[in-house]
Structures are given as C-alpha cells and as structure tokens.
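Heads up: the structure comes next, in structure tokens.
With one protein chain removed, the remaining protein chains of the complex are shown where they sit.
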Amino acid sequence: MTLNNSNKLGPGFNVKGTEIRYRDAFNNTLRSELEYDENVLIIGEDISGGFDKKTKEPLDAWGGPFAATKGLVQDFGVERIMDAPISEAGFVGAAIGAALTGLRPVVDLMYFDFTTVAFDQLLSNAAKSRYMFGGQTKVPLTLFARSGGGTGHAAQHSSAFYSILAHIPGLKVVTPSDPYSVKGLLSAAIRDDDPVFVVNDKKLINMTGFVPDEDYQIELGKGRCLKEGTDVTLVGMSYTSVVCMEAAEKLEKMDINAEVIDLLSLSPLDEKIVIDSVKKTNRIVVVDEDNPRASIASEIAAVVSDKAFDYLDAPVKRVTAPHTPVPYSKGLEEEFMPDSDDVFETVKKLLDI
Amino acid sequence: MTLNNSNKLGPGFNVKGTEIRYRDAFNNTLRSELEYDENVLIIGEDISGGFDKKTKEPLDAWGGPFAATKGLVQDFGVERIMDAPISEAGFVGAAIGAALTGLRPVVDLMYFDFTTVAFDQLLSNAAKSRYMFGGQTKVPLTLFARSGGGTGHAAQHSSAFYSILAHIPGLKVVTPSDPYSVKGLLSAAIRDDDPVFVVNDKKLINMTGFVPDEDYQIELGKGRCLKEGTDVTLVGMSYTSVVCMEAAEKLEKMDINAEVIDLLSLSPLDEKIVIDSVKKTNRIVVVDEDNPRASIASEIAAVVSDKAFDYLDAPVKRVTAPHTPVPYSKGLEEEFMPDSDDVFETVKKLLDI
Amino acid sequence: MITKDKLIWIYETMCRIRFFEESMLEQTYKGNSMGVTHPSDGQEAVPTGICAHLTEKDWIGSTHRGHGHCIAKGLETDKMMAEIMGKYTGNCKGKGGSMHIADFSKGMLGANAIVGASIPLAVGAALTAKFKGKEKDSIGVAFFGDGASSQGVLHESMNLASIWKLPVIFACENNQYAEATPSWYAVSVEDIADRAASYNIPGVIVDGMDVFQVYEAAEEAVSRARNGLGPTLLELKTYRYHGHFHADQPEKYRTEAEEEIWKNKDCIKTFEKKVLDQKLLSRKDLDKLKKNIEKEIENAVEFGLSSPLPPTETLYDDVYVNYSNDLKGLR
Partner (left out) sequence: MITKDKLIWIYETMCRIRFFEESMLEQTYKGNSMGVTHPSDGQEAVPTGICAHLTEKDWIGSTHRGHGHCIAKGLETDKMMAEIMGKYTGNCKGKGGSMHIADFSKGMLGANAIVGASIPLAVGAALTAKFKGKEKDSIGVAFFGDGASSQGVLHESMNLASIWKLPVIFACENNQYAEATPSWYAVSVEDIADRAASYNIPGVIVDGMDVFQVYEAAEEAVSRARNGLGPTLLELKTYRYHGHFHADQPEKYRTEAEEEIWKNKDCIKTFEKKVLDQKLLSRKDLDKLKKNIEKEIENAVEFGLSSPLPPTETLYDDVYVNYSNDLKGLR
C-alpha cells in the first residue's frame, strides 16, 4: 500500500517522480546527501562490507545488512564510507566527536536493538553537549537503525523502543513510514544541526511508493494527515501508520470515517495536528508497536487528555505491543504485533458498535 | 517532613521503631539482607573503597560515595562486598551472570546517570533472559543508584530517567520516598526473583522518618495513599511525593483538600490506586521530576484518560521537569525542578480558583 | 592420552554439529525456520575440544552462532531443532529461536544475539562458582568471535576476571570474519591472544581446526581455572564454511582459494585421518558412529516438524516470575 496519496507535506505530486522501494529511496538519499555536502560521511559495520586481502580495496559485498549503503563506497571511497569494527559505543562516540569538530557524520547502527550498546554516548554526549556547554557547540549527527518485529528476528533483533529516545532532551527522533517520507526525513535529518535518530521499520524496507525525483526535506516535528475523517482519529508512526490506513479501510466498509495521522516525527512532536484532529473527531486511538508503558502512545494520550480534554467524547485508547519482549515463534509474534484488526475492534468498541 | 503517617502499607505503627535517616535505613536493610540470605552479595565501585597496599585488606574508606555500604565489608568481607573497577557494562553483566547461576547480586551503580553505560546489559540480558529462554531461568538481581537534580551536580550527574527503565518489559522499578519505604522496597527487591531497579533520589538521602525495627517488605507494584482528600488527586513518586505533600499542605490552607498518592513502584504500576482516587476526586495532577515526553507522568495520564475517563471533570495535568538536561547554576536548577509552588498553581488553575 | 570413550564423544560431537547445521540450513531454506540462522559448520573442533573438559555443572556463554556450543555442551538436538522451528517443544518453548537457544539444566547460559553481550555472563557464572567455593566443579567459558573482540565489554570482562581471579576461559573463535569484515581490517593486532598480556593472564594461539590441539589447550586452561589460577584467553583460529547467515553469499568477500585452504584442514577429516593412522578407532567404528548421528539428526528434524506450535496465550508468560499487573490487559 502506498501512503502518500493524501500527504500534505513536501512538494506534492505535480512533480516528476517514480514508484520506488523504501530501501532505494533511502540509498538514493544517502547518495545525494553525500554529494550535497562534502562533510557528510557514513560510519557503520559492514556498510561496504569486505575488503580484498591483497589490494586492501573495499569489496562492497554487503552494503550493510539492509543494503542501505550498497554501491556508495565505490563512488565515495573508504574515507566517506567507513566500515567500523563491532564497537558501537566507540564509533558512535567518535561520530559525536567528529560532529563536534565540523563533520556531519551519519551512523548506521544496523539493528535498532544495538542502540543500547551506544546508549551512554547518545544520552550523555550527543544529547547533552550543546546544552551543558552553554550553546557553544552543536552536534549535527544522524543515526539510523532498523526497528520492529514481525520478521522472526526474536527478542534481541526486533526492538522498537523509539519512545526511549523520544524521552531524551537534546535528541530528535523521526519515524518515516513510506518511501516518500524516508527520503524527506533522512535528508532533513542529515542537514539538521541537532542529533537526529531516523528509525527505519524493517517491515517498510521493501514497500514501494511514489517519490519525487527532486530534492526535498520534510520539516522535523511535523506530522501529516494521511486520510481525513470525522468519526475517530487514528494516530500512527513508522509501520503503524500502515496499520492505521489498513484499519481505516476496514472501518470505511462499516461506514466509519477515520482520520489517520502519521506522526513522522516523535521529537519534536506535532501536538497540534493531533489536537486539531481530535477537536474534529472527538475520539482517538493511538497505534504504536513499542511497548506500552511510558511510551509515545502514552505521551499522545497525555497531550490529548490535557490539551484537547474538552473535545473528547470517549476514553483515549492505545493499541500497542504488549509489555513483553518480542517472541520468536511466528504465531506468538503475530499476536505480539498490534495490527489493523486490533485497531478495528478497538474503534468498534469505542463507538459502541 | 515525614511521609509515613498516613501510610497504608506494611506493618503499620503499632510496632517498635525508630526515627532514622533514609541513608541509615538503606544501609541497615542491606546489612539485614546480607544476613538473611548467604547468596546476597553487593558489587559496585568504591562500595568499600580503598585497600591497604601492604596487607591488601579493604579499608572501607568510602562505603560508596553515598556511604550506603559503609561498614559492610568489615562484617561480610570482600567476597560479599565486591569493589569493582569502573566498568559498568562488565560488572552489571557479571552480576546478571551470577544471578542466572544462583546468586542474588545487588549492584550499586552510584549515580543513576551511569545506568546508560550498562544499558545494553540491562535491556538485552537482565530484562529479556527469562522470556527469551522460555521461562527456564530467572534473574534475581537488584540495582540501585542515586537520581535527581537539585544538588548542583549538573547534566551528567542529575538524571532521573526512571521512565526509561519502567518502559522496559522484564525490569521492575521502584521509587521509595522515605526511610520507611526504602527499607520495605529494598528488602522486597532483593528477595524478588526478577531484576528490580531501586531508584534513590539524592534529595531523600538525609531525610529522617519512622522505621519499624522488624523486617518487612513492601509489595512491589503497590502504591500508597499518603493523604486522603476529595478535591484533586496528586500523584508523586520518589522525591515528588514529598513535593506533593508540601503542595497538599499549601492547598489545605486554601481549603482545597488534595489526595496524595505515592506510587512507590513504577513497574509494576498500581493503576488501581490512581484510578480509584480519580473516581473520588475527578481531577488529577501527576508530579514527576523526569523529563515529560513518554514518561511515567505520561503513562499515568494515559491510564487515567482511558480507564477513569468518565470520572474526569478536568484536563489531566502533568507537572514535570522541562524537556531539557539539568543545568548547573543554582537558579536555573531551581527553575528546572518541579516544586510545590508549581503544583499549587496548577491545581488552582485546574479548580479555576 | 585421550580415552577411547572421549575420542568417540569428540567424533560424535563434531559430526553432530556438522549434520545439525546442514539439516538446519536445509530446513531454513525450506522455510521451516524464521528470521536468520548462523551456521557454525567448519568450526566444530572449537566447542568440541573445549567442552570435552566440561560437565553439566560448568557454564558456557554463547553467541548468534551458537548451535555448536549448545551441542558440545550436551543439549538435545531434537529440542534445538524444534526451537529453531519455533515449536513449543523447543528449549525455549519457541520463544527464543536459533539465536537464543539455552538450557540452564545443561550449564548453557544461552546464545546471545548482541555481539559481545554474553561474555560478562560467563564471568558472572565463574563468580558464582568462586563465591560458593566450587571452582573445582564449576567454571565459566565465554565463546565469542573475532568481531566481538572489538567490543569494550570484552576488555572489561577480562580485566574483572583477572583482578577477581575468576575461573573463566575466554574462547575467541577467530573465524577470520565478522559478517563480511575481515579480522585483519577490524582487529588492530595480529593475534587476539596477545591481548591477554593486557590483563596479566595467559593467552594461547590455537589451531582451531585441529580438535586435538584445541583439546590440549583447553585442558590447560580448564585446569588453571579449576585450580584457582584464574582466567585464560584462547584464540582459536578457525573458519566458517558457510556464509555469515543462511542467505549470505561469502564468495562476495572470500576467495575460493582461501576457502580451499581451510577446508583442507577440515576438523572431521583431520580427526578421522589421525585416529585411523594411529589405529585408535577403525573405519567401521567411524562409519557406525556417523550413521547413528545422521539418524539422530533426521529424528530431530522429524521431531521439530511434528511438534506443536506454542499456544498463543504463552505470549504473556515468563516476562517476570511474578508481576502484579495483568500482562494480557497491558497493551
């Protein structure tokens, strides 16, 4: 499914563009950002992958486990596509140091789960440097990693704890949901002067969608309305925006007209787009693949129950992953994932249908 | 101020007890748990502190920077009070390994901020082992560390991101708020078979309060009502429970009768005590020193706006730290901290006074 | 002198690992397992030669490439195959999968999919042993790769184990690559074993393709550990025959010539040649043993395929030992 038909952000569709995969949009954007600014470099494990033993030349065997960087080392060289040993704290720290001294590093953390290994560098250095040094510096660092379950990767390769990152002052967090938004958000992230974490859901990587050929950036902190509606607001982010659209289709058949908001950014958070929507629909269901406690879903509920309280006609509902790690076995994992049926059922209950 | 007068948990006050400091209650409890179970050991930096160069005997010079373990090495020896090099990931990992194989380790992480350095071990191993291994093992690990601002320790020694820990399935998180609760919760944590993080707010450490002499445990996952009231529910945790009580006193003078709930546990979370209170007061203000986004304050708001929606007469309010790191300068730090005036003002607005 | 029983165990174990990995890959290609699987065939001599000295009371920590460690530590192949297929009869009731096989009753602390993260767990197991005064009976072994050697937690673990004199062995399986990244690129020292000097512990370079050399080196390290002399770092030079994971194409980053060199040192063939030459076992012995193992693995696949999936409600089980919130309602 393509999500961008009703997209309100970016240059719109009276532009030339192509139907491409999310992964290709990602790779193309990295390429054009490398071209755009000579201070951009990418650091990560196996992001080219492999070196000829004799010539010491990079082989680009992997281009990263998700092929995000495939082909880049051939055009930009090992100075700008830097394969790193497995030492996330070390190379994220080095990337922060490089950002503090004039480069614009982009770090591929591979699986989102590995964020934990570099967590101190992220929270104590990337997020705090500008503030604790009184604004005399900035940290133009971008990180990306693949989050989410649904692919049989089990507990340590399926995390989606972007809520934890969004909690941290000094970090920005974006959650693209289709090829169009990943291009616009990744480009904006790399050009932004603050540390930005770009969360790529594994389930989106092979999704295709229309992407304008031209360069564009999606403003960090702006959500978008994927579908207008009147009866209930569904809020999604990353892959759950797809889930919300699926649910909206199912609801449509029951003559329930759902509005779908895709957050796109978790920090800054577009409170206004959510509040405005609730003012219209008076009901809200937040759909989030992260665990529920102290999550972005909780945050949306908190924002709405404070700032749109008078407009609420029904309890604020969350449809999230359970408070469990991600299980391996397929059936269990399916049960783990919040899906459009869960959303559908929740809306029906909410509307007392 | 002592908080436990209206406490509803534990053995009550028809027992023998003493007015002691939080820090002493903490130290005594460690001591009695070391006596209670020979498999308990404590690991941390400088928890005895210092060794005689010639005899290699421990000197107990520090007993930890907060003297939590002072005197213990003399009675329990270096086998059970293990001074560790500065390598939080390593020794937290070792403690998890020890917990998996039959010990009951307690880890002193010193400042709460250093949790980040061991974060992968906490999230990927401590929290997930039982689940991903199908329940065949357990992780009876306790960790503690000093959180919070207000003491001029600046950005990297003042964090209170317990929300991040409460977000993680598999971890338990408790936030004692006085000498009585730290004794009961620490004891319960050490005897519990799951990994429990005991958050000690620095500002509580020298607080005195009545503590029963006998052994007791406070059930993990149960909050307590510190003060009954009818007009508004104030929810605190850790030091903000003190803030709530202060605010309640100020409100009392305006004839506003606030009910004060002290969460005590963040995970499990006592949803019922909060919901029941809101059913009575129809208004709620959550007071939290953590940063606001995707926080425990958000979570309480989410729980209430879902499960007590019909009882709410006013927007759900949060009084939290701002979305900034903790600044050093005293005036700035004071502005950073959520205090009883902030709560007082919020309640007045909420009640339209 | 290795007893005949031990020789048989070694041969069986190496074959068991080899056949298990081959069948496991076949099942993965057929779609009978989920996610990713990391085969360890080629490296069989390492876990075999080391675990030959261990009992069920000893503990091992393992990695994403953990099947060999599991098998050498005595885990049943049928439960392992079932686990990889996500079945309820698996070691972890289908919750863990290939990267998280564990059996605490066998002293197996679990495969771990965060590179380096299981190393301190083995140190902790050694701590338990020392704490209880049972080093003689119970030591820890941390298996990890050349890639993992760059993780800081290894440095921390070796330092801890050294100053606390813990009965633990750091077994670095240097199979020359971490994913596609060659160790000559990522590791700043020629021989990882040399890093032992940084911790004032012995470091030994071992031919990891020769189970006899692994056996001997491990014997020494295990004896040091059991006798209170503290940790040892072993670097076992080895090679994985397949790609990093089931779908990897190693020909993109390794030459055929290189693969050839290592395959010529194949641990099973080398073992066979030696025991036949020295008449320690007969060809008939070997054939029979091999056949039994083949049969065992076939049965394991059968067991996995015919086993039930976990009941859906088990999603909510075993997050905690006890938790007062209702986890079914908490989502």
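A, B and C are the chain letters, set down in written order, and residue numbers restart from 1 in every chain.
Everything that follows uses one rule, which is that a contact is a pair of C-beta atoms (placed from the backbone, for glycine too) under 8 Å apart; a residue touches a chain by one contact, two chains touch by 3 or more.
All of these numbers come straight from a predicted model, not from anything done at the bench.
Chemist: Quick check: which displayed chains does the absent chain contact?
Modeler: Over the full assembly, the chain not pictured touches A, B, C.
Chemist: Looking at B:138, B:153 or B:283, which makes contact with the chain not pictured?
Modeler: Of these options, the touching residue for the absent chain is B:153.
Chemist: Take the complete complex as the reference. Which residues in chain B touch the chain that isn't displayed?
Modeler: 45-46, 49-51, 53, 59, 61-62, 65, 83-87, 89-90, 113-114, 116-117, 151-157, 292-293, 318-325, 327-333, 335-336, 338
Chemist: For chain A, which residues touch the unseen chain?
Modeler: Here the touching residues of chain A are 41, 79, 82, 84-85, 87, 89-103, 105, 120-121, 124-125, 129-138, 169-170, 172, 192-194, 219-222, 267-271.
Chemist: Which residue numbers on chain C touch the omitted chain?
Modeler: 150-156, 158-159, 162-163, 185-190, 194-195, 197-201
In the analysis below, only the chains that are shown with their structure count from here on.
Chemist: Between chain A and chain B, what distance separates the C-alpha centroids? Give it in angstrom.
Modeler: Taking the average C-alpha coordinate of chain A and of chain B, the gap between them is 32 Å.
Chemist: Any idea how many Å lie between the Cα centroids of chain B and chain C?
Modeler: 39
Chemist: Rounded to the nearest whole Å, what is the centre-to-centre distance of chain A and chain C, using the mean of the C-alpha atoms as each centre?
Modeler: Distance between chain centres: 35 Å.
Chemist: Listing for chain C: what residues touch at least two other chains?
Modeler: 92, 94-96, 100, 112, 114, 117, 152, 319, 325
Chemist: Listing for chain A: what residues touch at least two other chains?
Modeler: 113, 116-117, 154-156, 293, 318, 322-325, 327-328, in rising order.
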